[in-house]
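With one protein chain removed, the remaining protein chains of the complex are shown where they sit.
Should a chain be cited, it is by its letter among A, B, C and D, assigned in written order, with residues numbered from 1 in that chain.
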């Protein structure tokens, strides 16, 4: 996992395409590799639903207001002129447009008088952790969304719009905005469950067999969780701002639903914190495990050395070549009839004595962590 | 303890049965293995007490309002239709019903105008730590509770309802809701006392004999305390919200009792924090203990090696085969009359000298931690 | 210290005598081993002082109101009936009475309309750290105190009451309550000074001679400080509540004195935090010290092994028995006239070279921590 | 990086040129090495732009008010008399002037009635991290800036002033002040990206090859991030104060732009915190890596010693010189026909047995961290 993703790991924290310091605010620097915008419109009321794909951006002006709710979804940020033109049609502030294009921005909600500007982030694991910014402009009768690229988590919302008896068809634009925010928040649950599995696997690995390659894996899990936590935290604040500050455009019933969505972010943070605290404990456990093992290894070495050094000394002693003929004091043991068996006996006695001493001190009660 | 409970360990933090991302809010996905609901009603006033088990959910409509207080207790969440029907009868919001079914939710209290929705959690050790969600709807003259399964901590409350002179019979539905919340809060005390015992046992173990298998046990204690702490914290917030925000349905005298219940959660958090701080210290103590032991083991090895290496060298020296006949310079010691005793004396001198040096440096003052 | 107090260590954090979960609030479960209550009354005004010991609790009703201030002091909680009866006479809430009996409670202050209920804790070192709950009911013209057992820190207060010119005799009941709270707060200073001495002693020990038995002592100091800190923190909050919330019963001049008492708790917390931060640093220093020592021990081992292994190898080399008669290539050195002196010279050269190499690398500059 | 910059490292945290304790407030102690002031004026309105360099400070009084906005930029703080004279001309408080000269000050915004005093800091990497204070006085129709030395990040702002259709030419002095603050905030992005690269490089190094020289580099990264974080945090607070408190001089549209600038500081803090948390993890990873390697090294030593000590002992045993002629008990093995092959076989058996034992215990499964 660790080695295969350096390229993708930093998607959550890299800021791309900043204008030069001192540039006028609202300068739009498009990413040249970003896909060209595709504009899809869903206009609906309790009785009607019109879907169409817009090719000429000028056609947008005429569509607005024909139905109670109009959802304009722009996929791809590769053509700043189009986006600027949409901004002019809808009367959007150029600072907001700058945030649409200079992805990624932190989730936030800002008041621009007659419309609200909301930044949210959806995440996916396909196959690596990726997040994509969704910029939402909520007006009295429209929702305008910008996505970084094609493919999103909004298909269930589209399906619900397709159902004439659904609550979404009976409601105003604020409910659609809620449904879209809720859909992006829901994308975090599978990600977090995946992290939970990784965290549990690392927990078991570190408790049973603390190998060196766990350290980078724990570290990457921790940094991923950190980035994700910061994202969810901002998401939570954004929803809170929408609930609290924008009573003109967000009705009371929708507020109840947003409160539920807010609860989900709290729950995400709760799960997140559990994973983070476990991940934080893992390095400590790893260190304890490694030190325990070093301790065990030292025990083996010490036992072996403590037993064989005296034995080897005794053997070396009787390997000395003092001249027994020079005097009777010179190594008389070598000439004893039972010299060798006695020497072996002394060695055995020393060995057993040391083993007994180690046994009494408990050195042979192996700790479990060493297997 | 550690190895026998992986299956149960995560009951406090797993989220089950989430609808797909983008589903309409209020989608009820019942757990197919959940038990079917059993409905029991206790309707009472100062003078009367009626108890019955309801089999047809439609009968509920007729029961309400005949007595000052009606407690409808639903055990088992396995039949979403029944729960939806109860929701219709009592006019409950589908977001609240979603939270009833998609257990576990964090403890919380929400205002739905004519009723309050309260989520609380009771815990048990039978034999492993388990928590079960109790969802409470408090209306002007009813309390509606949903439990995940049969068996609860409410028997003493039922007994108190049975006593015509008890305060509970004289009071309104808010007092019953308090009594139920209080009963769930009281289930945390034995759990925490059990954790306190585990924590004390680990404390003694780690201070006297830091073995490797303590690390997973400390880790599991810490993660359990973390989960439980988060639960009690949410419980505390929930009670605080009930005290502070719902003056319409919760009377002043009941508020005094809730404040007492709030105090209990503070006390739980206090006990909790003591256990957590001790548990947090244990890993550190373990590490210090392991490192102290490694230090001791190294001392033993170093003492043995430092003494026997020079001795072994001297012995090897006089085991060399230089040709004494070639010149008088070649190992004349071997031919000395007292060569061997002198060599032994030198060895003894070296050994005693080193032992004395180690003694002076204090290497033989054993630390207590090694036994 | 550590081994002699397990029985007493937990007095600050054990909760005793909780009723079963779900019991009605206000259930009084007395500790059967608690001493029977002894009731002493001091009734006084600027001019008069009456002291008596009450044996029949019913006599209390007649005493109240005869003097400007009546202090009823109940020592011993062993007889719940008496306490319940006192509660009836003074019109006390049964939740407050429950807190009187179910010691220990956290320090707190609660408003019950015509009286205030204050829980405070006094501590002593006789010889181990002990804390005892004092429950104070402050009414317009009385102070009712409950202590767990005989013996308290109020003798100086009694003496001041005995002095007709003292401020206490000129003041109302609120000043007496302040004097009692202040006396309990003052009991923390000697305790904290004692902890300061223990902390300083451990600091010196860990910096000069980090032995293994310091770890449990540091740990016990830390947990004691944690418990005590929590207590003082609650004490501080309690005083703050009294100053802030109870203007009806607490006069402005007394409030100035309470602010001084509040300052003392701040000062206690300040001293506390210094001790705690030092205690927290000690484990880290201990670990560094142990690792430094292991490092030193390894140096000794490595120096000895690095010098004697090559020497021993050379000696072993010339102990080989290759047949010098088989060919002139077989160990001709053994036959050299200066073979032995040369071999010794080579060994000396190797030894001095290695010692020089170690010296240049600074291995002989001993660190101070090893002595 | 580490060794080459001690001289520059502390530019962010050193306070220079403090007056003696007790000096009157507003005492100006100029740094004698600071460059002499150069004064440049840009006066502009929607239609006109006048640029000039002022040599006589008295000329300033006549310039003010001829155009809607006058920007007086003073580069160099080496001549306190000039600065005091400017202060008199514009009616500046001497405490503010003191902060202009006694660089560096923390970013802050202060209200002096008819003008605002703003301190901001711009940073650069040329080649080392440097920060330079910009002091901004914002009046109704002027912006007066003081820089420590020549060279700044304001060239794009000057270019925008040069463009008659630009928003800056249409706006008042508050927008110019915003543009200047925004330009200083923008200088932090490249710095932070550079730190991000250093952090990523250290992350990879510490995970793959934890060498000793990483520790100082990690430490310097951490301290640099700490200093920078404190700076950005103060910057953020300063902008917040300007948005919140100075409605008289800062118009609503400019406030929207400042909010965007505020968002940038939040984003900087976000990036900062990610870097800091990674940097904080690195020391821990390093320690784990070192301990893992020590563990591996010990394993190698223990395997070698455990195998060769018994073998060496057996070899020494049969090197003993017991007199086989003295008795048949003395080392009869030496005379066996297959004595030597048997001895070799025993040694082989011991060696293979130990290798097998180590293999079974998993000592040969090398951890990745050791390469």
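Keep this in mind: contacts are C-beta pairs under 8 Å (C-beta built on N, C-alpha and C of every residue); 3 or more make two chains touch, one makes a residue touch a chain.
Keep in mind that this is a model prediction, so the values were computed, not measured.
Colleague: Counting contacts across the entire complex, name the shown chains the missing chain touches.
Modeller: C, D
Colleague: Hey, which of D:38, D:84, D:205 or D:226 is the one touching the hidden chain?
Modeller: Spelled out, the listed residue whose C-beta touches the missing chain is D:226.
Colleague: Considering the whole complex, which of C:46, C:91 or C:156 touches the chain not shown?
Modeller: The missing chain is touched by C:156.
Colleague: Looking at D:63, D:205 or D:343, which residue reaches the missing chain?
Modeller: D:343
Colleague: What residues on subunit C make contact with the chain left out of this view?
Modeller: Residues of subunit C in contact with the hidden chain: 153-157, 160, 166-168, 179, 182-183, 186-187, 189-190, 193, 200, 203, 207, 256-257, 259-260, 263, 266-267, 270-271, 273-274, 277-278, 281, 284-285, 287-289, 291-292, 294-295, 298-299, 301-302, 305-306, 309-310, 312-313, 316-317, 319-323, 326-327, 329-331, 361-362, 365, 367-370.
Colleague: By the contact definition given up top, give the residues of subunit D that touch the hidden chain.
Modeller: 10, 13, 15, 18, 20-25, 93, 95, 98, 105-106, 108, 110, 211-213, 215-216, 219, 222-223, 226-227, 230, 283, 286-287, 290-291, 293-294, 297-298, 300-301, 304-305, 308-309, 311-312, 315-316, 318-321, 324, 331, 333-341, 343, 370-371
The criterion applied here is as follows: only the chains that are shown with their structure count from here on.
Colleague: Determine whether subunit A and subunit B, two copies of the same sequence, contact each other through the same residue numbers or different ones, counting it as same when over half of the numbers at the interface appear on both sides.
Modeller: Here the answer is different, because the shared fraction of interface numbers falls below one half.
Colleague: Round to the nearest whole Å and give the separation of the Cα centres of subunit A and subunit C.
Modeller: 41
Colleague: CA centre of subunit B versus CA centre of subunit C: separation in Å?
Modeller: A distance of 25 Å separates the two centres.
Colleague: Tell me, which residues of subunit D touch at least two other chains?
Modeller: Expected reply: 319.
Colleague: Which word fits how the chains touch one another: line, ring, star, complete or other?
Modeller: Here the contact pattern is a line, an open path with two ends.
Colleague: Every touching chain pair, please?
Modeller: Inter-chain contacts occur between A-B, A-D, B-C.
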